[in-house]
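Of the protein chains in this complex, all but one are displayed in their positions.
Moving on to subunit A:
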Amino acid sequence: MGETREALRTRAVAKRYGPVVALRSVDLSVRPGEIHALLGANGAGKSTLVKILTGVLAPDSGEIEVGGRPVAFRSPADARRHGVTPVFQDPALLPDLTVAENLRLTGTGAADVLERLREMDLTPPDFRTPAGELPLPLLRMLDLARALAHRPALLVLDEITAALPSDYAERVFAVMRRTREAGGSVLFITHRLLEVQEVCDRATVLRDGRDVDTHVVAEGGEDRIVAAMLGDKAVGAVPAAGSTAARPTGEKLLEVTDLGDGGRLKDVSFALHAGEVLGVVALEGQGQDELFELLAGDRRAASGEVAVRGRRLAGRHPREAVRHGVALVPSDRQEALLPMRSVRENLALPLSGRRWGPIRLNEERRKVGAVIERLEIDTRAQDEVRRLSGGNQQKVAIGRWLVGGFDVLLCFDLTRGIDVGTKHQIYALLRSIAEDGRGVLMFTSELREVPMVCDRALVMYGGRVAGELPAAEADEGMLLNAAHGLTRAEEVG
């Protein structure tokens, strides 16, 4: 490998955010004239690596070489000068400026961009239009054309096809192939394994912040990629699995019918029964965020309805959902906690929200004390929740609803970034909530959790429920395939 000068080469690149290690050590090499796929499950470190390669973030350690020369990007502009040009999933054009003004901002020739668009077989829009008024797929193609106009040595495409219609995606593939023929290189980040098979030469798989496998796509196949993404499946002991009853028997607590948000989420229907932990599995951006926001009453549905014990929710305010017994524990603890307040105030927040008057100190002390004991919350730093460990913070976020009361607990990726011990405590807690006759709906990016905690699992893909299967039969490979839209899960179940 040493004799050819790689378009891009990294050695032992590492990055941590505070206590969280995002990248442990990544060696990646992209050859000239190669389309290279970068793959990995959620949280494997793809985004961090892309940010480092495009000059958005600086690595803590490790080396990066472009065209055989060591580089240390100071900014995205610096990376572009070295020939590394990214196109991201979210369009980078400023919506209030016209297309022409946007191009001037990055010093891109308008004629050049026009030519690229024609090459892609697209009708160029009027460049005097504000970028915000153009349809999203076209904006993304404009972004791509702008990137191409800089004649990059390495084009980094970060999930650019994620929300593109298939005819546009085909155009992107054509651009990638032309770039390869011209001797340029492409680093292609995607969740869609079919696309990898179709256009990529080699693929590198990240897992837990390391590169675990690099192989020639034609020789590997999907099985090898999925196996690399999952790693050693035997990690971690499996606690008492959920009930194996494929068909839930309890009362319907939450019933969702044809729910849509007018955007990504379309026609979602399912029911959550008393005594059940229902898992939701999806890749990033398949509508799960929107689904949980709608259920928590944080935004209004555009179509369909949500009913709790037969009573319809209007979705005006989270308060409505809370009153009906539907409580959300968000994945981001910054969305749940009052960082400067005490453990006690954080736990008692639902009580305070219910009654503006004098606090019933005895009742509060009793309820808060019981939850602290039940969840074994470490109260040594109880005066300010932000000083607690991540696991203890998450316990406080869940414990709040044990104090406040609920029938349905919505858990969005609760165990992300939490130590193994606390994870298992949380699993046990969710199971015991279900055994009390309440319901839990949990989205998880850790597929291993599905057979461990859930009774059933829904797989979401492209804003819809793509399938449903009993958790006892749901191994990670099957879930991962379903989540990639490869197999129809309902045929399995």
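The rule is simple: a residue touches a chain if its C-beta (ideal position, glycine included) is under 8 Å from a C-beta of that chain, and two chains touch if they have at least 3 such contacts; residues count from 1.
Everything below uses one rule, namely that contacts and distances are computed from a predicted model.
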Quiz item: Which listed name, "Molybdopterin oxidoreductase", "Alpha/beta fold hydrolase", "Urease accessory protein UreD" or "ABC transporter permease", is the one UniProt assigns to the chain that has been left out?
Solution: "ABC transporter permease"
Quiz item: For the full complex, which residue in A:I372, A:L388 or A:M478 touches the chain that was left out?
Solution: A:I372
Practice problem: Would you mind spotting which of A:E222, A:E345 or A:D475 touches the chain that isn't drawn? | Solution: A:E345
Self-check item: Hidden partner interface residues of subunit A, rising order
Solution: 18, 296, 298, 317-319, 321-323, 328, 330, 334-345, 348-359, 361, 365, 368-369, 372-373, 376-380, 382-383, 386, 400, 404
